[in-house]
Structure formats: structure tokens, C-alpha cells
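As you look at this complex, bear in mind that one protein chain is not there, while each of the others sits in place.
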Amino acid sequence: MEKYYGWGLPIDISTHGPEIDRLIYVIHIFMALLFIGWFSFLVLALFKFRARPGHRATYKLDHFKTPTYLEVGIALFEALLLVGFSFPLVHKVRNVFPDESQALQVRVVAEQFAWNVHYPGGDGIFGKTDIHKITPANSVGLDEKDPNAHDDIVTINQLHIPVNRPVITRLSSKDVIHSFGIPVMRIKQDVIPGQVIPVWFEAKKTGNFEIACAQLCGLGHYRMRGFFTVETEEEFTKWFVSQPPFVALPLPPVDQSIVPSPPQGEREG
Amino acid sequence: MEHASHEEIKRHVKIYIAVFVALAALTVITVAVSYLHLPLGQAVLVALAIASLKASLVALFFMHLISEKQIIFSVLSLAFIFFVVLLALPVVSS
Amino acid sequence: MTHTDEHPLPFWRKYVFSTDHKVIGIQYAVTGLSFLLFGFGLMMLMRWQLAYPGQPLPFIGHLFHEKAMVMGIMLPEFYNQLGAMHGTIMVFLGVVPLAVGGFGNYLVPLQIGAPDMAFPKLNMMSYWVYFLGGVTMFASFFLPEGAAQSGWTSYSPLANIATTGQTVWLVGMIFLITSSLLGSVNFIVTIVQLRADGLSFFRFPFFVWAQFVTSFLLLLAFPPLEAAGVLQLMDRLAHTSFFMPSGLVVAGKVLEVSGGGNPLLWQHLFWFLAHPEVYVLILPAMGIVTEILACNTRKPIYGYKAMVYSVIFIGFMSFIVWAHHMFLTSMGTKMSAFFQITTMIISIPSVVILTALALSLWGGSIRFNTPTLFAIAFLPMFGIGGLTGLPLGLVASDIHLHDTYYVIGHFHYVVAPGTIFALFAGIYHWFPKVTGRKMSEFLGKLHFWPSLIFTNGVFMPMFLLGLAGVSRRLYDPIQYAHAQPTQPLNVFISICAWCLGLSQIPFILNFFGSLLWGKKVDKNPWEATTLEWAAPSPPPHGNFEHLPEVYRGPYEYSVPGQRHDFWPQHMKEEN
Partner (left out) sequence: MCKHSKQASCFNMIRYISKPHPITGVTNAKLGTWCFLASEVMLFGGLFSAYVLLRTGAPAWPRGAEILNVPLATFNTLVLITSSVTMVMSWASLAMKEFANYRRYMGLTILLGLAFLVVKGFEYGHKFQHHHFPSTDTFYAVYFTLTGLHGLHVVGGVLLNTYFLFPGSALWKTEPEQFAGRIECAGLYWHFVDLVWIFLFPVLYLL
């Protein structure tokens, strides 16, 4: 099996990931050059100007020009990092969403300490949800009276996606702040309770990977591990149809006091 | 203010009384305006304008800012700048 | 307000409830050092769990209560307590009290030629409120459910639904904030009002400037956290919902709160303090390093004025970068662009200060004594800390590195081999002033070299862990497949951490041994120029025999035509 993880950046399987990696490399090379140059100067100064008999310190030195140029250079380079790398990439990742009809849409509802993954089912429409309907068997609180909910699929800690197709994930949390991170996907987003936050990504490579929670969310933070499977379109479809739809659940007694769920697909800015 | 003469203080006292009357009047005005049921935006504007006016009166005359030294203003302007930054916080998180 | 030396004060007034800034400074420093040691101990416990997850802690494991460790195996509850309290203790009870309360209290009045702080009673109160805060925090470990366990950042709603330890944490924080406010008011007034005649602002030693800016940061940045603390206390005790949105379901049960709150409100108010707080940690350290380098290179600091302007600029900017800690919340791209820009801008004055300090070495005659070694080591260590802030300050790279070990490595480089090295340098440098005795150079070097090697051994591998995407605050790092290959690094880090602990033994021996047996020195053993060296060692109550007058800038070393290579600020004539 191919080695996914090691002592540095993990394997990168996302379409936008190489740009992030490139930025990380560029910054680290810049850091290394700056540090080595600066450190050599330090060592030289320490050696050259060590206290010794017959050596006396100089009171006033001429003004050094080079450091000023260097500082201006650093400032310009930082400006370049911002304008040339960070801004466009952030714009692309955060603002330019893929066409919703082309993309796989999925909701991820975080809770202590699991990722509930909610697929809209064959109709492509998410069923209504209601926090009062949450039970161990109905972990996202789907409303059985909504016909759109009947074919919905909910898995726990299993996010399957097809390769080479954009995925739009709407993140929300039941309880505390979590952070939805997929290291190999170079994607990470804090999940803030009370908000629905969309993120998108596209995988270039199949395999079995991980979702990690990056924000301390309680005692089980360390084991809030989700499984992230990237499959070919056929494998994905096979997996998808093999999942039991929500309607298979027995209907609970009718409850009239339905609290409307927060509007789906709302973009948070 | 440290070396103000007796007469000066007497003049100050008159100012204090005038400021008090102004504050009381402004309080009545701001309550009266609230009964007009202006739209929220205008109501906020009017209420904050009156409150700022009252606050300035208190700060300038009761707290003697009108004749205060530079150093005090330096500290206060720092606080004011960062106060404005704090008030920008809801904008940042929106 | 002032005491005269005719009536000797009873012991408890002289050493316990003293109003003398020097005694208070020592109290702060000793308490701060004790908390540093304690916080370090918490970390060493955590490192066992991280290196050998699920294995019983040898020798001392069975000494812990069963709610902390079962058969010597650490529980996640306890791990999270250790994590939260390590951060809180190191920042709020260790470094800041040592840097600001200890060094600031002791040195600022001496360096500006004042007999004491402007408000000695307030100063005493500030220490005792801090002490109370420390006791509160320490005592929270003995609560039935233990101390706070939501991280030192205490993000809501996790902190809202946490155990009682969080309430006690908040109460402790309010004590600490009150103490800081009292202290900062005192520093500002002292520096502005009680300067010696002739000591204009641009004749201040850089340390005084650093403390001055730091005091403003404490004064103006802490209150918003106090506001946040009050709101979180209300949430916990009066069941309000300032930080609780509607529709929360915890452990399968709908939470019975009114809702309507905003969890990000806490983060904003918290980081509004906590970013300036970073500079509260680093500025006094820069001040200490500057003093020591000027004295031990025997030449003036290069670019003193540029450094002063930089430190003021840092102070300003530190108030408008806070949201770079929140890039991965749902912040809009415009806002994140704004905070990326301010973050890049604030790096420039830090570069200026670091460059000026490095250039100050050029042309000097460098004495490699222990304080200088620590001060010099500060430069590259802080440099690494600063540089690694760069990929975290850009949203694009932060997407991958956010909340990983990269962050831990970054800020520990700033604070541990950065600030704490500077604080050690300061202890070695001013020990003769405080006690009248020098510390041992041999033990000092035995302290320095292993500390330098092992801190790097601890924090350097963390960057690799971070790049590998390993999340921070994990009780058990090997649950994740992507964290397993880096586990040998964790073992290495832990061993380095324990060795780092052992490396502090020479310091402790040196500290106490030198108190008793250190070489006795006169008032100016380093031949330094600033005013504190004009006072006797140790300075008596009231500091100076006569209030000094100042005739020149702080770092007049090796002035051509002078007989000696230092020209103290208070000397009217040629030296």
C-alpha cells in the first residue's frame, strides 16, 4: 500500500491542495534562507567581537544600510505572499463554489464525539430535521413526516465520496465547537454551533483516509475520528445504494409541536 | 484646577448648576422622544446623540476635562481608539 | 505613605505585607518561578501520556487520585485538566508575574531613579490579589471533578457545559485580571510621574519602555476578557445564553437554555486580550535582553530609537490582529484579508527589534557570561518563533496548520526558549543587585547548554508533527492513522522534555547556593550604566541615598575619550 503519512506533509489528494503545499514550501524556504543568513551573521559577530585582551568596543558605528533594504525586502515578500498566494487561494476555497447540480452534496453534523454524515438520498433533497427528534437511531433528527427525508442516508463517521467530483459539505454542530479536518484533503474548518458553514473540496485519488477533529471538544476529542473514503464513481454508487434509507425506521407517534429547522443551504459569510 | 481661587470656584459652581439643569432637560427629552416611536435606526441615532451630549457635559464639566492636562488626554485617546476597535467587533464577526 | 528607616518594621510588614517595591518584586518573582516549575511539572506528566499512551506512569503513577489516574494510567479528564492548567499557569501565573510583576516591580523604580512605585499599597494589593488568583487556580485541582479542562482558551460552549473547575477558573481569572489592572495603573503612573530629574523618555532604558507599553496592553486589553469572564460566569451560574446558540443537543438531550447567544463572541473577546497578551509576554523579555546585550557588548544599542518606535507600534498593532486566531471560524474573506494584512504588518517591527539587537553585537566586545549566553540564545529562538508565525498568519497555509502541533511549536518557541530564556538571563544578570552576591558561572553554564539543546529537542520536532497534520490537545495521539508515523517523534520530545526538567537542577542549586555562598559584589559588578546600578546592592528601603539626576542616555558604553568604558547615566562628570 502507498504510504499516506510520514514526518512531514501527508499525501495530498485534493485539487486545491498543491497550491497550499506550494505556499507552505515557499514560506519554509524563505524562512530557512532568512534564518540561515541571519544566523550566520550572528555567529560571525559573536566570534569576531568576542571580548579579548586588546580588543575594545566601538562606540558608534556607521548606519547600516543593508538591514533596512532587507527589512523592506521582507515586507515586500510578505506582501507578495498575501497577494500572490494567500488571497487568491482563500478566495477560491471559500468563495468560488462548484456548481451545486454537479457536486455531491452532503451535510456533516458534528457531535461529541462523532461525525454524522447526512446524504440527501436519491432525490438530492435533504429532509427536514428537528433537534427534538434526535434519538440514538436518528442521530441528525430527521423528520419522518417530510417525504424528502425518506430516502435520506445517515452514517456515523463514514464519509464516502466519489473521486474527481466536487463535494459541498455543509458543516454544523449539535453541541460544542469542533473542527472538521481532512489532512490529506488540505481542508479544515471550525464547526460553530448555531451556524451552517459550507466547505467544498474535490479528490483526485481514491483511498481510505481520515477525518480528524482539530478543536478541543471534550474528553473524547482524541478519538473523534471519522473515516473518509474516496472511491470511483461506480464503487461509490454501489456503496450508496447499499445504505439503508431513513424510512426503514418505525414511525414514532405524531408530534404537532414541530420546531422548524434552520434553513438549509444558507451561506454564512 | 489645583490652584483655583475662591472666586473661580464660585463661578464653577454656577456652571455645575447649569450643567445639571441641562442634563435633567436632556433626560426628559430622550424619554419624550422614545414615546414618538421613531423607526429603530433613527431612534438609535437620536438616543445615542443625546446620550453622547450628556456624557460630554459630565466629562467636560464635572470631570473637569475642559481644563485638563495633555497627559490625561493622551491616556484617554488611547482608550478611545481601542474602544472604537472593540465596538467594531460585531462588524468583524458578521 | 512613606516609611522612614528609624522604626524597624515587624517581620510580617517587612517581608509579607510589604509595600516596598523590591520585596513585592521578589515575592512576585518567587511565586512566578514556583508556578513555572509547577506548570512545567504538569507538562512533564502530559508528556508521559503522549509518549507512551495508555501505559502506567512508573514510580509516581499510583500516588494520584483514582479520578486522575487508574492504576497509574492517566484518564482523559486529567489529561485535559493538565493541558488547560499548564497553559493558564504558564501564561497568567508564571511568565507574566515573573516578567512584569517580578522584573518590572523590582527594576522599573530603580531604573527611573524613583524611591518606590507611585502607589505602594496598591502594589501590595496587586501581589496579594494575584496570590489569591494563584491559590484559586491551584485549589481547583482538588475539586471533586478536578480543574478546568476546556483548554486555556476556554472556548464556549464547551466551557459552558464543563465541570465546576471552569467556574473556579473564571473566578481565578477575575482575580488575576484585577491584579494586572492594579499593577499596570501603578506602572504607568510611576514611569510618567516619578522619573528622576533629567530622565526624559528617550533616555529610558529600553526595559522601561517595554514595561511602559506592556502596562498599556494590560490596562486596555484585559478588561474585555474580564467582560467575557463575567458573561461566561453568568452563563454558568445564572444560566444565561450569551455564548449558547439556540438548538443545542448535548449527549442526546436538548439543552434547556434560552439560546440566542454566539460562541464566537467569546473567541473575539478572549483573543482581544490574548493577542496583546502575547506581547505582554515578549516585550519585557526583549527589554531584558536589550539591557544585558548593551552591558555585555560594552557598546550602545544600535538603533535605540527605531526600537522604541517599533515597540510602540507593536503595542498599537497588537490590538487589531486578534482575529488571526479565528481564521477558520466562519469569517468572511474580506475580514480575513484585513487580519492577514495586519498580521504581516505587525511582524515588521519585531524584525526591526531583532535586527537592531543582532546588529548591536557588531563592533562590541562581547563578554560570554551566563546572562549574555541566555540573552544571545533568545535571539535565534525568538527568531524561529516569529518566522513560524508566518505560515500561520496566512489563511491559505493556516488551513492545513491550524490547531496542529505546528501552532504549539510556534508559540512555545516564542515563549519558552524565547521569553523564559530572557527571564533566566535577567535572573543571572540582576541577582547581584537583589542579593549582593553573584551566581555561579559554572552552574550557570551547566544550566544554559543543556537547556538550549533540550528546548530545541522538545519544540523542533513539533513542526514536523504539525506538518503531518497532527491535531493539538490529543489525549492519545495514536488513535489517528496519520499521527502514528510521528509517534517516535513524540517519544523523542518527551525524553527531551524530561531532560530539560533535569537541566533546571543546576539552576535551582545555583539560585539557593548563591544566596548563601555566592561571591559578594559591590553595587555595580557588571560595570553597567543604568540607574539601578547606582543604588547599593541590595538597595535599602527608598533605594537611593539621594534621588539621582540623569545626564545622558542609557547605554553610554565605550565613549571615546572616557577613562572607563562605561559612563553611568547619573554621573555628572567624566567617569
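Order of writing sets the labels: A, B and C. Residues in every chain begin at 1.
Quick note on the criterion: a contact is a pair of C-beta atoms (placed from the backbone, for glycine too) under 8 Å apart; a residue touches a chain by one contact, two chains touch by 3 or more.
The model shown is predicted, which means the values in this text are computed figures rather than measured ones.
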Touch partners, limited to displayed chains, of the chain removed from view: B, C
Which of C:61, C:87, C:261 or C:303 contacts the chain that the document leaves out: C:261
Residues of chain B in contact with the chain not shown: 1-2, 4, 6, 9-10, 12-13, 16-17, 19-20, 23-24, 27-28, 30-31, 33-34, 40, 43-44, 47-48, 50-51, 54-55, 58-59, 61-64, 69-72, 75-76, 78-80, 82-83, 86-87, 89-90, 93-94
Contact set of chain C toward the excluded chain (per top definition): 1-2, 4-6, 114-116, 118-120, 122, 181, 184-186, 188-189, 192-194, 219-228, 230-231, 234, 238-242, 257-258, 260-262, 265, 268-269, 272, 541-547
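Quick note on the criterion: only the chains that are shown with their structure count from here on.
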Chain centre separation (chain B, chain C; CA means) in Å: 38
Chain A and chain C, separation of their C-alpha mean positions in angstrom: 32
Multi-partner residues of chain B (at least 2 other chains): 94
Residues of chain A engaged with two or more neighbouring chains: 269
Touch list for chain A against partner chain C, complex: 4-10, 19-20, 23-24, 27-28, 30-31, 34-35, 38-39, 41-42, 45-46, 49-52, 55-61, 64, 67, 70-71, 74-75, 78-79, 81-82, 85-87, 89-91, 93-95, 111-112, 131-132, 134-136, 141, 174-177, 179, 181, 183-184, 186-190, 192-195, 197, 210, 212-223, 225, 259, 262, 268-269
Chain A-facing residues of chain C, complex: 76-77, 80, 83, 149-151, 155, 157-158, 161, 245-252, 254-255, 261-264, 297-300, 302, 326, 328-330, 332-333, 336-337, 340-341, 344, 347-348, 351-352, 355, 358-359, 361-368, 376, 379-380, 383-384, 387-388, 390-391, 394-397, 399-404, 464, 467-469, 471-477, 479-486, 489, 557-560, 565
Complex interface listing, chain B residues touching chain C: 71, 75, 78-79, 82, 85-86, 89, 92-94
